[in-house]
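With one protein chain held back, the other chains of the complex are shown just where they sit.
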Amino acid sequence: MLTSKRYFKVFGAAVATIGALSGLVACGGNSESSSDSEKSNGLVTVYTGRHYGIEPVFEKFTAETGIEVRFTTGGDPELRARLEAEGANTPADLVMTSDAANIALASAANLLSPVESEVLAEAIPEELRAQDNSWFALSGRLRVIMSSSERVANAPQTYAEVGDPQWKGKLCLRPSTHPYTQSLVAGLINNVGAVEARKIVDSWVANNPLYINSDTDILKALVAGDCDIALANSYYLGRLLSEDAAFPVTLTWPDQNGKGAHLNISAAGVTANAPNRANAVVLLEWLASKGQKLFSDTNNEFPADPRVEAAAVIAGFGSFIADTKSVRVLGELNTQAVELLSAARYE
Amino acid sequence: MTSAVEVRNVRCQLGEREILKGVDLAIAPGELVTLVGPSGCGKSTMLRVIAGLEEPSLGTVLIDGVDVTTAPPEKRHVGLVFQSNALFGHLRVEKNIAFGLRQLPKKERRDRVDEMLDLVKLGGLAHRFPHELSGGEQQRIALARALAPQPPVVLLDEPYGALDEVLREELGWEVKEILSRRHTAAILVTHDRHEAITLGDRVAVMDGGQILQCDAPRTVYDEPATRFVADFLAVSSYLSTSLGEETLVRPHQLRVSAGGPHTVLRVEFLGATSRYTIRTASGAVVVADVDPNTALNVDDSCDVHIRERHDE
Partner (left out) sequence: MQRRLVDLFGWMAILGIVALVASPILVLAWSLVDPSGEVWAELWRTRLPGMIVSTTILLVVVVGGSVILGTSLAWLVSAFQFPCRRLVGWLLVVPLAIPGYVGGFVWLDTLSGVVGARGVRSLWLCAVVLVLSLYPYVYLFARAAFADQGADSLAAARSLGVGAWGVFFRVSLPTAQPAIAAGAALVAMETLTDIGTVRLFNVSTLADGVMRVWFGSGNLGAATELASALTGAAILLIACERLLHRRGRSARGTSEGVMVPRSLSPVAVSGVLGTVVAVLVVAVGIPIARLVDWSVESIQAGQAVTVAGGVWHHVGNTLLLVVTSTGVAIFIGTVLALLVARKGGVARLAGRVSTIGYAMPGPVVAVGAVVMLAALDRRGVLPNGFFLVGSTIGLVYALLVRFLAVGYQGVEASLERISPSAVESARVLGAGSFRTALSVEIPAARFGILAATALLAVDISKELPITLLLRPFGVDTLSVWVWQSTSESLWAQAAVPALLMVFIGMIAVGLLLVALERGAELVS
């Protein structure tokens, strides 16, 4: 079987097949327009780092407006790098992120363009959109104090109290590599200044925290007894509660007598080189209005539009004050936050 | 006198087929026996059974009088030389030769290696790697390696197959000389019948898993036990006598003269003789080696006689 003539044939055949395949598939190369768009009202292309539960939202949009949505998911920084590299050739009309810093960085890199829209101005509070209207929050998630409902009677009430020595060895935190932690610290810096923020972070580190790179696993660790208190995002608890209403974790809104719970956002903005700018604006407006409820509910987040009702599961957490004022600066304070965390030897 | 190697009634099965069907062979110390036969007759298997690489289903193997039938190869004391020479490519020549000498003290090991290199006349190549040597040199090193532990018997499996004809002959004689000088018995497997007859002290002809005959070369040549042996070893012609019997005649035993009932089919010039292939009147084909000056051509008529002993 393994004679040289045979090899020649097999090798040649393989190369030919591969060549043909590549050619065929390459013809499906990324192009500006899609043939689908001829049948409907057009196309809008989205780069989104917030991918969980996004398909039903886009499907509903298409059903209501007839505009096709073409999207790709990925990590926020990578998508941003791609957008930046593509420049004027980008097919992306809209960018969506799952973190405030990331959308702000995109705006700072001149990848987004301002949108003047009454619908958006009306629906989204001023603090939850860029100063130049280049991005708009669509939903919010808060990083709050979680505690075991079975073992903890008096949970800490502020971020500073999380560093209280009584919680030594009983604290779970997300590592500094994740944007959620970075944005939290950025918020602290904005509210109490760098020196105070450093003290708070130092006190957390002094409590010998268990670093787990997943909010869901942090909550599970709380239940399992590996820690008694933790910092995590509200929507993860929402998710777990909708699967098991008796999930034994209590949510405490931090800093209610102060600046409020740290608010991070899912946000979106129209790209600077959008080929289908008009459709992008339509989508953005829809997400901020008719799509608000679906968008927020699919991920147990709070709608950016305060008039829209939150999902039952998270509404059950009670009313609270959110630190909306820090949202805009989470991006520019990001580097400082990272350095602070690093200096504090927060893992 | 104890045989260097003795094989008694050995049968060997490989998978479904029985390769060796009851083989007996005894080799005296210092004797070189050539084992010859067509492909698939079981010659290599014989060697492997003696070396311990295959287990016989029946029978005994003795080396130097000791029953080694169940002993693993490393416990038998045999040397192996393959057609592929199978030198260890990652070791230098000296390390190759010294491979089986672990139990000797360092000084003795060095001396033995030098001795072996001298024996095969490759003294200066101790530090080379196998891939730096020529085919003939590699084969000689393989022999040196096999001889180094001074085994009573060396098994050679078509060792010259990969070499050119001139080298093959040369090496064949050299090896025979070395082996006999060291009084090491050897079984040389070959499919080359010329080599078998020339080199062997005895020739064992094998077919279908059995040894058909094992005798001195002259005996096997002149008095083959079976027609197969006759045909295999050299060109055979068969003449019917007036009694209806068949006599075996070799080419050199026939005389050809011009004119007669038979026809010349082919003429081959062999140097010292010319080989005539002749069809007899009765339709048989005979081969005769005669003086090249016999001036007969293809399609000529001729006559054929058995040469008397006193003929020139």
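The letters A and B name the chains in turn, as written, and every chain counts its residues from 1.
Just so it is clear, a residue touches a chain if its C-beta (ideal position, glycine included) is under 8 Å from a C-beta of that chain, and two chains touch if they have at least 3 such contacts.
Note that the structure is a prediction, hence the values are computed from the model and not measured.
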Among A:T73, A:Q157 or A:S289, residue touching the chain not depicted: A:T73
Selected residue (touches chain absent from view) among A:N41, A:N110, A:Q131 or A:T335: A:T335
Given A:A85, A:A153 or A:A246, the one touching the chain that is not displayed: A:A85
Touch with the omitted chain, as defined above, among A:S113, A:T216, A:N273 or A:S289: A:T216
Residues of chain A (touch criterion as defined above) contacting the omitted chain: 1-2, 4, 7-8, 11, 14-15, 17-18, 21-22, 25-26, 28-33, 45, 51-52, 55, 70-75, 77-79, 81-82, 85-89, 91, 105, 175-177, 179, 182, 210-217, 221, 224, 226, 334-335, 338-339, 342-343, 345, 347
Those residues of chain B which, in the complete complex, touch the missing chain: 48, 51-53, 72-76, 78-80, 82-91, 99-100, 102-103, 129-131, 138, 142, 145-146, 149
